[in-house]
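Only a single protein chain was left out; the remaining protein chains are all shown in position.
After this line comes subunit A, so read on.
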Amino acid sequence: MSPRRELEPEFASYYGRPILKEPTWEARDIAGYLFAGGLAGASSAIAAAAQLTGRPALARVSRIGAVGGLGFSVVALVHDLGRPARFVNMLRVAKPTSPMSVGSWLLAGYGPLAGAALLSDLTGIARPAGYAAGVGAGVLGAGVATYTSALFADTAVPAWHEGRHELPFLFAGSAVCAASGFALIGSPTAQVAPLRTLAVGGAALELSMSARMPRSAGLAGETFGLGRAGALMRSARVATAVGALGAGVLGGRSRAVAAASGLALLAGSALTRFGIFEAGRLSTQDPKYVVVPQRERLAQQDREAATVG
(Lines give C-alpha, C1' and ligand atoms only; values in the text may rest on other atoms or scores of the structure.)
Protein backbone atom coordinates (compact mmCIF):
# COMPACT_ATOMS: atom_id res chain seq x y z
CA MET A 1 0.00 0.00 0.00
CA SER A 2 1.36 3.38 -0.96
CA PRO A 3 1.87 5.91 1.83
CA ARG A 4 -0.66 8.17 0.14
CA ARG A 5 -3.45 5.78 0.94
CA GLU A 6 -2.93 5.94 4.67
CA LEU A 7 -4.27 9.49 4.74
CA GLU A 8 -7.56 9.87 6.55
CA PRO A 9 -9.31 12.48 4.46
CA GLU A 10 -12.57 14.04 5.54
CA PHE A 11 -13.78 13.78 1.95
CA ALA A 12 -13.45 11.15 -0.77
CA SER A 13 -10.31 12.14 -2.65
CA TYR A 14 -8.96 10.21 -5.60
CA TYR A 15 -6.67 7.76 -3.77
CA GLY A 16 -5.33 10.69 -1.77
CA ARG A 17 -3.62 11.97 -4.88
CA PRO A 18 -2.96 15.70 -5.19
CA ILE A 19 -5.31 17.70 -7.41
CA LEU A 20 -2.78 20.41 -8.25
CA LYS A 21 0.65 20.02 -9.77
CA GLU A 22 3.55 20.93 -7.53
CA PRO A 23 5.40 24.03 -8.69
CA THR A 24 8.06 23.03 -11.22
CA TRP A 25 10.38 25.63 -9.76
CA GLU A 26 13.55 24.81 -7.83
CA ALA A 27 13.65 26.37 -4.36
CA ARG A 28 17.25 27.45 -4.83
CA ASP A 29 16.45 29.28 -8.05
CA ILE A 30 13.07 30.78 -7.35
CA ALA A 31 13.03 31.30 -3.57
CA GLY A 32 16.63 32.45 -4.08
CA TYR A 33 15.42 34.84 -6.74
CA LEU A 34 12.71 36.26 -4.47
CA PHE A 35 15.43 37.05 -1.96
CA ALA A 36 17.99 38.38 -4.44
CA GLY A 37 15.40 40.42 -6.35
CA GLY A 38 14.22 41.96 -3.09
CA LEU A 39 17.80 42.71 -2.06
CA ALA A 40 18.51 44.31 -5.44
CA GLY A 41 15.36 46.41 -5.68
CA ALA A 42 15.41 47.78 -2.15
CA SER A 43 19.18 48.38 -2.35
CA SER A 44 18.62 50.63 -5.35
CA ALA A 45 16.00 52.60 -3.42
CA ILE A 46 18.44 52.98 -0.50
CA ALA A 47 21.27 53.94 -2.85
CA ALA A 48 19.16 56.67 -4.43
CA ALA A 49 18.18 58.07 -1.02
CA ALA A 50 21.78 57.87 0.22
CA GLN A 51 23.01 59.72 -2.83
CA LEU A 52 20.38 62.45 -2.48
CA THR A 53 21.19 62.96 1.22
CA GLY A 54 24.98 63.00 0.77
CA ARG A 55 26.01 59.56 1.97
CA PRO A 56 28.28 58.44 -0.85
CA ALA A 57 29.82 55.42 0.85
CA LEU A 58 26.41 54.00 1.75
CA ALA A 59 25.20 54.71 -1.79
CA ARG A 60 28.10 52.79 -3.28
CA VAL A 61 27.64 49.76 -1.02
CA SER A 62 23.95 49.65 -1.87
CA ARG A 63 24.67 49.93 -5.59
CA ILE A 64 26.96 46.93 -5.24
CA GLY A 65 24.20 45.06 -3.39
CA ALA A 66 21.77 45.96 -6.15
CA VAL A 67 23.95 44.73 -8.98
CA GLY A 68 24.98 41.62 -7.06
CA GLY A 69 21.36 40.76 -6.31
CA LEU A 70 20.40 41.47 -9.89
CA GLY A 71 23.17 39.26 -11.24
CA PHE A 72 22.09 36.34 -9.10
CA SER A 73 18.46 36.96 -10.06
CA VAL A 74 19.05 36.83 -13.77
CA VAL A 75 21.20 33.70 -13.54
CA ALA A 76 18.64 31.96 -11.30
CA LEU A 77 15.72 32.89 -13.52
CA VAL A 78 17.38 31.70 -16.69
CA HIS A 79 18.69 28.56 -15.00
CA ASP A 80 15.20 27.64 -13.82
CA LEU A 81 13.74 27.65 -17.32
CA GLY A 82 13.10 24.30 -18.96
CA ARG A 83 14.60 25.81 -22.11
CA PRO A 84 17.16 28.38 -20.88
CA ALA A 85 18.27 29.21 -24.44
CA ARG A 86 14.79 30.61 -25.08
CA PHE A 87 14.83 33.12 -22.21
CA VAL A 88 14.49 36.03 -24.66
CA ASN A 89 10.97 34.79 -25.43
CA MET A 90 10.06 36.49 -22.13
CA LEU A 91 10.22 39.77 -24.05
CA ARG A 92 8.23 38.48 -26.99
CA VAL A 93 4.98 39.93 -25.63
CA ALA A 94 3.93 42.30 -22.83
CA LYS A 95 1.02 40.93 -20.80
CA PRO A 96 -0.40 42.65 -17.71
CA THR A 97 -2.27 39.41 -16.89
CA SER A 98 1.09 37.69 -16.40
CA PRO A 99 3.13 38.97 -13.46
CA MET A 100 6.08 37.09 -14.96
CA SER A 101 5.80 39.12 -18.15
CA VAL A 102 5.48 42.37 -16.18
CA GLY A 103 8.46 41.34 -14.08
CA SER A 104 10.58 40.54 -17.11
CA TRP A 105 9.96 44.02 -18.52
CA LEU A 106 10.59 45.57 -15.10
CA LEU A 107 13.93 43.78 -14.88
CA ALA A 108 14.76 44.74 -18.45
CA GLY A 109 14.25 48.39 -17.53
CA TYR A 110 15.74 48.22 -14.06
CA GLY A 111 18.86 46.17 -14.82
CA PRO A 112 20.63 48.62 -17.14
CA LEU A 113 19.82 51.55 -14.81
CA ALA A 114 21.20 49.78 -11.74
CA GLY A 115 24.26 48.71 -13.73
CA ALA A 116 24.88 52.21 -15.10
CA ALA A 117 24.53 53.77 -11.64
CA LEU A 118 27.18 51.47 -10.20
CA LEU A 119 29.49 51.77 -13.18
CA SER A 120 29.40 55.55 -13.11
CA ASP A 121 29.96 55.53 -9.34
CA LEU A 122 32.99 53.25 -9.58
CA THR A 123 34.59 54.89 -12.60
CA GLY A 124 33.54 58.49 -12.09
CA ILE A 125 32.40 58.68 -15.70
CA ALA A 126 29.25 60.68 -16.50
CA ARG A 127 28.28 61.30 -12.89
CA PRO A 128 25.08 63.29 -13.51
CA ALA A 129 23.80 60.57 -15.81
CA GLY A 130 24.81 57.97 -13.25
CA TYR A 131 22.86 59.83 -10.57
CA ALA A 132 19.80 60.01 -12.77
CA ALA A 133 20.09 56.31 -13.56
CA GLY A 134 20.39 55.63 -9.82
CA VAL A 135 17.17 57.49 -9.06
CA GLY A 136 15.40 55.64 -11.86
CA ALA A 137 16.73 52.33 -10.53
CA GLY A 138 15.50 53.27 -7.05
CA VAL A 139 11.95 53.87 -8.24
CA LEU A 140 11.83 50.78 -10.48
CA GLY A 141 13.58 48.85 -7.70
CA ALA A 142 10.52 49.18 -5.50
CA GLY A 143 8.61 47.41 -8.24
CA VAL A 144 11.27 44.74 -8.65
CA ALA A 145 11.18 44.07 -4.92
CA THR A 146 7.41 43.68 -4.70
CA TYR A 147 6.04 42.39 -8.03
CA THR A 148 7.10 38.88 -7.05
CA SER A 149 4.25 38.89 -4.53
CA ALA A 150 1.79 39.13 -7.42
CA LEU A 151 3.79 36.46 -9.25
CA PHE A 152 3.29 34.01 -6.39
CA ALA A 153 -0.24 35.05 -5.46
CA ASP A 154 -1.41 34.73 -9.07
CA THR A 155 -1.33 30.94 -9.01
CA ALA A 156 -3.65 28.15 -7.96
CA VAL A 157 -1.19 27.25 -5.17
CA PRO A 158 -3.46 27.52 -2.11
CA ALA A 159 -0.97 28.98 0.38
CA TRP A 160 0.24 31.61 -2.07
CA HIS A 161 -3.10 32.57 -3.53
CA GLU A 162 -4.83 32.76 -0.16
CA GLY A 163 -1.88 34.73 1.22
CA ARG A 164 -2.36 37.38 -1.47
CA HIS A 165 -3.44 40.11 0.96
CA GLU A 166 -0.25 40.01 3.01
CA LEU A 167 2.34 38.83 0.48
CA PRO A 168 3.06 42.26 -1.11
CA PHE A 169 3.76 43.86 2.25
CA LEU A 170 5.61 40.85 3.55
CA PHE A 171 7.87 40.95 0.49
CA ALA A 172 8.36 44.71 0.78
CA GLY A 173 9.38 44.33 4.43
CA SER A 174 11.62 41.39 3.67
CA ALA A 175 13.33 43.27 0.82
CA VAL A 176 13.95 46.28 3.05
CA CYS A 177 15.45 44.01 5.72
CA ALA A 178 17.78 42.36 3.22
CA ALA A 179 18.94 45.62 1.67
CA SER A 180 19.46 47.44 4.95
CA GLY A 181 21.22 44.34 6.28
CA PHE A 182 23.58 44.29 3.33
CA ALA A 183 24.31 48.02 3.62
CA LEU A 184 24.89 47.74 7.40
CA ILE A 185 27.62 45.20 6.77
CA GLY A 186 29.49 47.29 4.26
CA SER A 187 29.01 50.92 5.26
CA PRO A 188 30.98 53.14 7.65
CA THR A 189 29.19 53.60 10.98
CA ALA A 190 28.90 57.33 10.41
CA GLN A 191 26.49 56.86 7.52
CA VAL A 192 24.21 54.05 8.78
CA ALA A 193 21.78 56.04 10.95
CA PRO A 194 18.90 55.88 8.43
CA LEU A 195 19.45 52.14 7.93
CA ARG A 196 18.76 51.51 11.57
CA THR A 197 15.32 53.11 11.37
CA LEU A 198 14.69 51.39 8.07
CA ALA A 199 15.71 47.96 9.33
CA VAL A 200 13.37 48.25 12.30
CA GLY A 201 10.53 49.38 10.06
CA GLY A 202 11.15 46.64 7.52
CA ALA A 203 11.34 44.00 10.21
CA ALA A 204 8.14 45.24 11.84
CA LEU A 205 6.36 44.97 8.49
CA GLU A 206 7.81 41.55 7.72
CA LEU A 207 7.07 40.13 11.17
CA SER A 208 3.54 41.48 11.42
CA MET A 209 2.63 40.19 7.97
CA SER A 210 4.18 36.79 8.54
CA ALA A 211 2.17 36.54 11.76
CA ARG A 212 -1.06 37.54 10.04
CA MET A 213 -0.80 35.52 6.84
CA PRO A 214 -1.28 32.03 8.33
CA ARG A 215 -4.54 33.21 9.86
CA SER A 216 -5.95 35.03 6.87
CA ALA A 217 -5.07 32.27 4.41
CA GLY A 218 -7.71 29.86 5.72
CA LEU A 219 -6.96 26.16 5.85
CA ALA A 220 -3.86 26.49 3.65
CA GLY A 221 -2.50 28.96 6.20
CA GLU A 222 -1.50 26.03 8.39
CA THR A 223 1.19 25.06 5.86
CA PHE A 224 3.24 28.08 6.96
CA GLY A 225 3.71 26.28 10.26
CA LEU A 226 4.18 22.72 9.03
CA GLY A 227 7.36 20.71 8.51
CA ARG A 228 10.24 22.38 6.73
CA ALA A 229 8.11 25.40 5.89
CA GLY A 230 7.33 25.93 9.57
CA ALA A 231 10.94 25.50 10.61
CA LEU A 232 12.07 28.01 7.98
CA MET A 233 9.40 30.55 8.92
CA ARG A 234 10.19 30.27 12.63
CA SER A 235 13.93 30.66 12.09
CA ALA A 236 13.19 33.58 9.81
CA ARG A 237 11.27 35.37 12.54
CA VAL A 238 14.06 34.85 15.06
CA ALA A 239 16.76 36.03 12.67
CA THR A 240 14.78 39.08 11.58
CA ALA A 241 13.90 40.05 15.14
CA VAL A 242 17.48 39.64 16.36
CA GLY A 243 18.81 41.59 13.38
CA ALA A 244 16.35 44.44 13.81
CA LEU A 245 17.00 44.64 17.54
CA GLY A 246 20.76 44.64 17.04
CA ALA A 247 20.58 47.26 14.31
CA GLY A 248 18.08 49.44 16.06
CA VAL A 249 19.53 49.46 19.56
CA LEU A 250 23.26 48.98 19.16
CA GLY A 251 24.03 49.26 15.45
CA GLY A 252 25.14 52.89 15.65
CA ARG A 253 27.92 52.25 18.11
CA SER A 254 29.83 49.25 17.00
CA ARG A 255 30.75 48.28 13.47
CA ALA A 256 30.86 44.63 14.51
CA VAL A 257 27.35 44.69 15.94
CA ALA A 258 26.09 46.48 12.86
CA ALA A 259 27.62 43.83 10.61
CA ALA A 260 26.27 40.96 12.70
CA SER A 261 22.81 42.53 12.71
CA GLY A 262 23.06 42.98 8.97
CA LEU A 263 23.87 39.33 8.52
CA ALA A 264 20.92 38.31 10.67
CA LEU A 265 18.61 40.55 8.65
CA LEU A 266 19.84 39.04 5.40
CA ALA A 267 19.36 35.54 6.78
CA GLY A 268 15.86 36.39 8.03
CA SER A 269 14.84 37.68 4.62
CA ALA A 270 16.21 34.63 2.81
CA LEU A 271 14.62 32.19 5.27
CA THR A 272 11.25 33.91 4.86
CA ARG A 273 11.35 33.46 1.10
CA PHE A 274 12.32 29.79 1.34
CA GLY A 275 9.64 29.25 4.00
CA ILE A 276 6.93 30.73 1.81
CA PHE A 277 8.14 28.69 -1.13
CA GLU A 278 7.97 25.47 0.90
CA ALA A 279 4.54 26.27 2.32
CA GLY A 280 3.22 26.71 -1.20
CA ARG A 281 4.68 23.40 -2.27
CA LEU A 282 3.13 21.67 0.75
CA SER A 283 -0.28 23.15 0.01
CA THR A 284 -0.29 21.56 -3.45
CA GLN A 285 0.58 18.11 -2.15
CA ASP A 286 -2.51 17.45 -0.06
CA PRO A 287 -5.83 17.69 -1.92
CA LYS A 288 -7.56 18.87 1.25
CA TYR A 289 -6.19 22.40 0.76
CA VAL A 290 -8.08 22.49 -2.52
CA VAL A 291 -11.21 20.55 -1.71
CA VAL A 292 -12.15 21.67 1.80
CA PRO A 293 -12.14 25.47 1.21
CA GLN A 294 -13.87 25.06 -2.15
CA ARG A 295 -16.60 22.92 -0.64
CA GLU A 296 -17.06 25.45 2.13
CA ARG A 297 -17.42 28.17 -0.49
CA LEU A 298 -20.05 26.16 -2.35
CA ALA A 299 -21.93 25.45 0.87
CA GLN A 300 -21.85 29.14 1.71
CA GLN A 301 -23.28 30.00 -1.72
CA ASP A 302 -26.02 27.43 -1.18
CA ARG A 303 -26.90 28.96 2.18
CA GLU A 304 -27.00 32.44 0.65
CA ALA A 305 -29.15 31.25 -2.22
CA ALA A 306 -31.50 29.60 0.29
CA THR A 307 -31.95 32.77 2.34
CA VAL A 308 -32.53 34.90 -0.77
CA GLY A 309 -34.88 32.41 -2.39
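In this text, contacts are C-beta pairs under 8 Å (C-beta built on N, C-alpha and C of every residue); 3 or more make two chains touch, one makes a residue touch a chain; residues count from 1.
To be clear about the criterion, contacts and distances are computed from a predicted model.
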Record-based protein name (UniProt) of the chain missing from this complex, from "4Fe-4S dicluster domain-containing protein", "ABC-type polar-amino-acid transporter", "FtsX-like permease family protein" or "ATP-binding cassette domain-containing protein": "4Fe-4S dicluster domain-containing protein"
Selected from A:Leu198, A:Met213 or A:Ala236 as touching the chain missing from the view: A:Leu198
Which of A:Ser120, A:Thr146, A:Ser210 or A:Thr223 contacts the chain that the document leaves out: A:Thr146
Option touching the unshown chain, where A:Val93, A:Ala108, A:Ala129 or A:Val249 are the choices: A:Val93
Hidden partner chain, residues of subunit A it touches: 1-2, 11-15, 17-21, 23-25, 42, 45-46, 49-50, 52-53, 80-84, 86-87, 89-90, 92-93, 95-101, 104, 138-139, 142-143, 145-147, 149-151, 153-157, 161, 164-165, 168-169, 171-172, 175-176, 193-195, 197-198, 201-202, 205, 284, 287, 290-291, 294-295, 297-298
